[in-house]
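Take this structure first; my questions come after.
Removed: one protein chain of the complex. Kept in place: all other protein chains.
So, chain A:
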């Protein structure tokens, strides 16, 4: 009778062995590695965009909606109006799942806090009313931007820009930039790790490494651009960005945009009747 061999590796082999390095005086490489890893994690695992299956918006309408909302928030100085716009935004936020909502709240609070820190000294210059109004408006603008980020994929953003007649060269640059940001970031991270491992003593001055790091990155990008263009041509690239056919219901789009258009109309003509 043979004894059954375990299929799994021992625990100590399965756990990644983290190399600890001595903290150095100029440990800027380690700091930047952390930043890059954070960015790469965000880029490689984008949050799933929250989309209603029954009520899908076309990308251009969603971009237009964001523009109108931000413009209205920026233009108004009436707290009542801001409250109405806040309610509209809160209604949209209800579509988010609890985990998405928690994530939204965290990042929104953090960004609003940073914005407020900059404007807080004006309390002593102009008084509390301006600081409160400014804080409220900034918070609303940041909330609407983050809601857009959570609910829109990058492809939708590109389609939206195309529908709004953005030049092809601009859209293509944007598409290539977001696609290859991750690749270049990964290459930079690997180079930094290699440099960090090869260094047996702290560099005389950290600036000496910068030229090598980014110079290499540029040369690598240049070589890659040549290969990329050859691949683009091989796939029949003709310099035009193809617009995806509309998959959304036109009536839904119009219906979703209606409250915003009504608000714009009330904002413009409301002054005559003392509403705004």
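The rule is simple: a contact is a pair of C-beta atoms (placed from the backbone, for glycine too) under 8 Å apart; a residue touches a chain by one contact, two chains touch by 3 or more; residues count from 1.
By our rule, contacts and distances are computed from a predicted model.
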Candidate names "FtsX-like permease family protein", "(2Fe-2S)-binding protein", "Cobalt transporter CbiM" or "Glucans biosynthesis glucosyltransferase H"; UniProt protein name, chain not shown: "Cobalt transporter CbiM"
Touching residues (missing chain, whole complex) on chain A: 26, 28, 31-32, 35-36, 39, 66-67, 70-71, 73-75, 77, 107, 111, 115, 119, 122, 125-127, 129-131, 133-134, 137-138, 141-142, 145-146, 148-149, 154, 157, 167, 169-170, 172-181, 184-185, 188, 206-208, 210-212, 214-219, 221-222, 224-226, 228-229, 232, 239
